[in-house]
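The other protein chains are all here in position, but one chain of the complex has been omitted.
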Amino acid sequence: MYTQGLDQSDTRTPGPEEEAQLVQAFQARIDAEEKIEPRDWMPDAYRRTLVRQISQHAHSEIVGMLPEGNWITRAPSLKRKAILLAKVQDEAGHGLYLYSAAETLGTSRQQMVDQLLSGKAKYSSIFNYPTLNWADIGAIGWLVDGAAIMNQIPLCRCSYGPYSRAMVRVCKEESFHQRQGYEIMTVMARGTDAQRRMAQDALERWWWPSLMMFGPSDSDSAHTAQSMRWKIKRFTNDELRQKFVDVTVPQGHFLGLEFPDPELKLDEQTGHWNFGPIDWSEFKQVLEGNGPCNAERMRARQTAHQEGAWVRQALLAHAEKHEDIR
Amino acid sequence: MAVCDQQDLFTYLLRLGDSGLVLGQRLSEWVGKAPMLEEEMALANMALDLVGQSRMLLSYAALVEGKGRTEDQLAMHRDVHEFTNPLLVEQPNGDFAHSMARQYFYASFAERLFDKLQHSADTQLAGIAAKAVKEFRYHARHAGLWMVRLGDGTEESRDRMIRAIQELWPYTGELFETDELDRRMLEAGIGVDLHVLRKSWREDLDRVLGEAGLPLPADDAWMHSGGRAGRHSEHLGHLLATMQFLPRAYPDAGW
Partner (left out) sequence: MTERELPLWEVFIRSRTGLNHRHVGSLHAADAAMAMQNARDLYCRRQEGVSIWVVESGLIHASDPSDKESLFDPAEDKIYRHPTFYDVPDGVENI
């Protein structure tokens, strides 16, 4: 959104006293709901947190293309093929918007991509699960996009201007993603016995990983408190997870599907759905690279990058020969 | 204007619809594999245009046929020999140079074809053509831009582009073949004389190759043929096996 070169006008380092004043003024702006823009002074930690979060978010969009992309060539009707193509394309677009937002903080896309490909950067671990039948495409839209929306809507109000603007665009475009997923689930749940089995199977495999998407419980989350002070984050992981469960469970019951959680029960007093304990050891394993598709996903991204290298080199070489068309 | 046989119109529409469908399927294989993210967007946009066109053409074909079939039955429940696309569009993606050369060859042809079809006596076909011509014009421009950049990029990209053109060139002749059906459709005022499109297609190609500094292929080269009559390469069977898997495995299901 703005070049990295533009970004660093102020290269001198403030002294400790001045720094303290700057931090105070910065927090005052945040508290007053003012947006922070790329060239404004910001604490290093704020910048680092944002680069980490936005680039992880961008990586997730890009890696997230793979499980769904797995079914584009096998979509069961031309209408579904077009919808899925458009949706996966949106994800590439959203990755681009997000990389752009992160680039305003002084990190180039190339650096971020290198971090992803070398395994240094993380992406949402949900995409390390496989898509085994067509109902998985429904379940991803309904559950994974549903969970993502819960996370993303508050980000539209994030204190960092470029991130918040990118998220407004992302949320607007994603509004059809969850619905198309639920529509697939509806058709499958009301279809033949075989389709119904696929729908139930998909729900069983995607339910718990979707709940893990909100991240560890607040008491175990390293970043929550500071991010909330900086208004990068607006709600805690547990708040968002509960909200997701509350809206999603009735949608599943409406389809006559069963959630794989014997402890799932409506608390009449609070109106919330109570759910069983999340297996965080699985989450940790997937995060550490031991999920069913971690290696595959990374290999797919690395291969695309390597096989595209000669194309990108050709572009630069051509542009250099024809400086006038720049 | 001569009266047009419904079976002829059906077959004519199938040819157009199958071409878009098969090429759209090929482009959709690129998802997640593009050389840069910006190009992911472009490839998917082109694939979406093609799938969209073929849906309109196949739906209309099904209507003309009058046997109660749908676009999906035509797309998903016909075998290789019943597909009528030219061989060019079913050729595998190969590397990026290959896909862009294929895209340029076909889009530049289709842009000219649909430009004429806008004036077809069949108003429904004319309407579809008016939309398609704009899309193909963009595809040809986009793919042409890549041919120039790859042709005039590095030594490697130039070699790859030359190889792509060499390999795909023998499939371009079929695009302009005019058979009995084409002649009858032309007489009915519905179809296009494909043969006459070749001159301006070739001129544009020469312009692009000239800009790219690439050698011009020979006009009298040997050309493959047969796709439009249902005689395909081995590749189409695999493409259909993937594309048709679900509706074939669960024929009683709706999606």
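Should a chain be cited, it is by its letter among A and B, assigned in written order, with residues numbered from 1 in that chain.
The criterion applied here is as follows: contacts are C-beta pairs under 8 Å (C-beta built on N, C-alpha and C of every residue); 3 or more make two chains touch, one makes a residue touch a chain.
All figures in this text were calculated on a predicted structure; none of them were measured in a lab.
K.L.:
With respect to the chain omitted from the figure, which of A:82, A:166 or A:184 is a touching residue?
P.N.:
Only one of A:82, A:166 or A:184 touches the chain omitted from view, namely A:166.
K.L.:
Among the options A:18, A:40 or A:288, which residue touches the chain absent from this view?
P.N.:
In the full complex, the listed residue that touches the missing chain is A:40.
K.L.:
For the chain that's not shown, point to the residue among B:63, B:126 or B:145 touching it.
P.N.:
Of the listed residues, the one touching the omitted chain is B:145.
K.L.:
Spell out, residue by residue, where the missing chain touches subunit B.
P.N.:
The list for subunit B reads 36, 38, 41-42, 45, 141-142, 145, 149.
K.L.:
List every residue of subunit A that touches the chain not included in the displayed model.
P.N.:
On the subunit A side, contact with the omitted chain comes from 1-6, 9-10, 37, 39-41, 89-90, 93, 96-97, 100, 103, 108-111, 114, 166, 169, 173, 309, 312-313, 315-316, 318-319, 322, 325-326.
We adopt the following convention: only the chains that are shown with their structure count from here on.
K.L.:
For the complex, give me every residue of subunit B touching subunit A.
P.N.:
21, 25, 28-29, 31-38, 40-41, 44-45, 47-48, 51-52, 54-55, 58, 71-72, 75-76, 95-96, 148-150, 152-154, 156-157, 160, 242-243, 245-247, 250, 252-255
K.L.:
Sort out for me which residues of subunit A touch subunit B in the complex.
P.N.:
Residue positions touching the partner: 62, 65-66, 69, 72-82, 85-86, 88-89, 92-93, 95-96, 99, 134, 184, 187, 191-192, 194-195, 300, 303-304, 307-315, 317-318, 321.
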